[in-house]
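All protein chains of the complex are present and in place, except for one that has been dropped.
A and B label the chains in the order they appear, each numbered from 1.
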Amino acid sequence: MSASAGVLRVEGLTVEYRVGGTAFPAVRDVSFSIGSGESMGLVGESGSGKTTLGMAILRYLPENGSIAQGSIFFDGTDLVPLGRRELSRIRGNRIAMVYQNPASALNPSLRAGEQIAEVYRAHLGLGRDAARERAETMLDLVQIPDPHGAYDRYPHQFSGGQKQRIVIGMALAMDPSLLILDEPTTGLDVTVEAEIVELFTDLRARFDTAILFISHDIGLVATVCERVGVLYRGEMVETGATAATFQRPTNPYTRGLLSCRVPPGASKESRRLEPLPAGSRDPEPGACSFEPRCAFREPRCRQEHPALYDAGGGQRSRCFFHETVAEAGPPAVTDVATQPAAPSDGTLLEVRGLRKVFRSGGREVVAVEGADFTLAAGRILGVVGESGSGKTTLARVIAGLEVPDEGRVVLAGVDVTKPAHKRTVEARRALQMVFQHPDGTLNPSMRIGQILRRQMHMLSPDGGADAEQTLADILKAVQLDPEHLDVRPRQLSGGQQQRVAIARAFSTSPDLVVLDEPTSALDVSVQAAILNLLIDLQRREDASYLLISHDLAVVRYLADDILVMHQGRIVEHGPAADVFDSPQEEYTRKLLSAVTVHAGKLASAGPPARAQDTAGGPVRT
Amino acid sequence: MIGTRLRTLLASPGVTLAVAVVLGWLAIAVIWPLLVPYGPTAQQLGGRYAPPSAEHWLGTDNLGRDVLSRILAGSRSVLIVGLASTTLGVAVGTTLGLVAGFYRGRVDELLMRSLDLLMAFPIIVIASVILAMLGPSRLNLVLVIALMLAPYNARVVRSAVLSWRDRDFVAAARLRGESGAYILFRELLPNIMGTVNVEFTMRLALSIFAVATLSFLGFGIQPPTPDWGLMVSEGRPFYQIAPWVVVAPAAAIASLVVAINVVAQRLRAS
Partner (left out) sequence: MARSADSGLLRYFLRRLAVMLGLLVLVSVLIFAMVEILPGDVGNLILGQYATAENVDLVRQQLGLDRPLAVRYLDWMGGFLTGDWGDSWRLGTPLAPLIGRRLYNSVVLAGVAFAFVIPVSITAGIVSALRRDRLTDRVINGISVVSITIPEFVSSMFLILFFSLLLPWFPSSAMVPEDAGPLTTLRYLALPVIAISPVLIGYIARTVRASMITELGADYTRTAYLKGLDPRTVITKHVLRNALLPAITVIANQIAWLVGGLVVIEAVFNYPGIGQLLLQAALVQDVPMLEAIVLILAAILMLSNLAADLLYTMLNPRVRAQATGGAT
């Protein structure tokens, strides 16, 4: 037997997608193994091939996808040549999976318990009652209240976190030897995420299951996994023990990923972010695929393809210069930290007694209730809260996309409690908005130049001769080229699209910019650059920001003041440092502690001692 | 862009044939006076029910009229009424769909419920009743068919609009203070033009279906104008002695609607 080492051993796996007769590799020559009971994380940004890899292990690829090369040894058997029948016996039984989106992973028209029970019927041949009994036990184990009643309910009757618990119960039903978790908490609120992570930790003590944890979230992987593999463009670029790898990265990409994160607890006054350069060209065929973006590149990197070298300390790195990278240590903290915001010289935005109710089908949902606050000129106010907290509604009411049921919005002394089209041109110029989804923020049927010129035409009527100069300036400020004016949005990357959106907002020198989750849809390596840009522009234009985000690290980093929302109400409001360091409200404390469950275990530039904690496996909070 | 469109259209032989058939009928509708061997309404009472021959390729009908000439000439009325009603119906339907999809709320409720009501009725039944009362004329035919097509088109356009209206670029336009008309026709419409084009082609097939059927039932084009649906209806009592009088126009209708629909399906798939 060639695979005595562990539960899973992947060897030289290459997965291709065929599009129009051409094969595009999504996973390239990937090898790794997982020992029984061990947990391994797979980290990568979008397009790194991490999900494809997970699906390939279960042999579940779309019709145009296929395993071109390699073997997947599971308990000594190669899964690649297996037929449908043999695969059915392994899936859901010996290898199980938990998916990213629990709402769609469950069949909407089958009762929840039934979806667990059928696993027992399929693999154990149990009868109806016996399967039901086992399923109810499982529901209890994943901490669904009233398992007997819950069995007969439909998925839509459970909350997002509960749905994920049911999926986890389904996966653990047969006590599998390998559990594949594909972004299991992405899209869930932080407090729910914390609960799910806790559930995993509990269950791991009970089940001796090996775990393959696929995630874009380095902090989460550091919490949950003993070992980690970093994927870039379908290749494994670094593997090793989690703590060692994140503490002493030996691959430039791993190092870049770590340094471009917003360090927990950091603020813009303490340090500047280190973005990972986007890379202006595709890698050369047969060369190192990270070379175009690499800070350590040498001529050799453009000619040869590096192997996965032993980098010491149990780490392996796909880099010719892994020693140099390891020695370089964490990137130096740049000194050009931002000056603290000047003491306020007056109120820019005043919100009084705001209330917004949504009505549909005779039901009423109070989205915002009694919101009262002011925002001083030149400051950044961060609004945090979980989904359904009303933070986005608050932003949309202030911007004039929604009309409040009660209360007032006063901008620079003028009452603007009305929809945007009824506000004065001056009010519309003064307040701008940057949205969450880069691909939806620009009209795909228009060219970038058209989009920006229309904005200026509508909002600075006297623009005229200066308009083209302003356009050139703002384009330069967001680091785009004049050639970009002639392209359509879909020819730009997500980061570039967001830069255009920021250029649009700043083209008319606004006083207040509402930022609605401006970086949540972006990869971490892009996020840092956008956050730096937002800080620079804010200082340059002396604008105020209303920053809406669920990402507490981002808010902590950017904001001068914080406003915490919960169920439509503002529960806490104060200077950022105060709110984060000594929260007054119970809810704020819960929110903050949920974040530390994972983010706190990893501080890329932090003291080594903290990272050491993770070496022994998941750490309880 | 039109080049690639055309190339995808001509990718398979079946679709190429369909495009050729549609273009062929369009050309015939324009230049039929140059092609017909006999006047389409010229009667030769001596030569009734003549089977297909070298002189009359498709034979003659009960009044001794040349069937081929009537088929060629008949393409014009069906295409004119079909194209005019489709254009009108799609223009009205698209506007309604844009308005309902974008404004939502009560406007949407009211519009869509009334359209639902209209759609709950068979096109042919409503059209027959209205035409029976108004009297059959080409204009009435166009109006009635357009009225019948518009709801279907509106519904499709509305759902296309729904997938666009909540994108942030629409919010950005509202923040700029753009008018409703600007957002509808400049921001949204260009993004759903693909849908509208497919819709137009599909509705054209349906419209020709309706024109032919109404003419067949006696509510459409009136005799002695050469028209395919009417020809089938006129030839029906004599189908046992002169089947060609029925077969030729029936085949003409089938060829045109099938060809248009094949093109429509291809457009939709691409």
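As a convention for this text, a contact is a pair of C-beta atoms (placed from the backbone, for glycine too) under 8 Å apart; a residue touches a chain by one contact, two chains touch by 3 or more.
Predicted, not measured: the structure shown is a model, and the values here were computed from it.
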*Residue, one of A:46, A:107 or A:303, that touches the chain absent here*: A:107
*Of A:65, A:92, A:161 or A:390, which sits in contact with the chain we cannot see?*
A:92
_Missing-chain contacts mapped onto chain B_ = 14, 117, 119-125, 128-135, 205-206, 209, 212-213, 216-219, 229, 232-233, 236, 239-240, 243, 246-247, 250, 253-254, 257-258, 260-262, 265
*Name, in rising order, the residues on chain A that touch the hidden chain in the full complex.*
58, 60, 84-85, 87-93, 96-97, 99, 101, 104-110, 115, 118-119, 122-123, 154, 156-157, 167, 170, 361, 363
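As a working rule, only the chains that are shown with their structure count from here on.
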*State, to the nearest whole Å, the distance from the C-alpha centre of chain A to the C-alpha centre of chain B.*
50
*Which residues, counting only chain B, touch chain A once they are in their complex?*
167-169, 171-179, 187, 190-191
*Quick one: which bits of chain A touch chain B in the complex? Just the residue numbers, please.*
399-401, 419-421, 423, 425, 428, 431-433, 435-437, 440-446, 454-455, 458-459, 501, 504
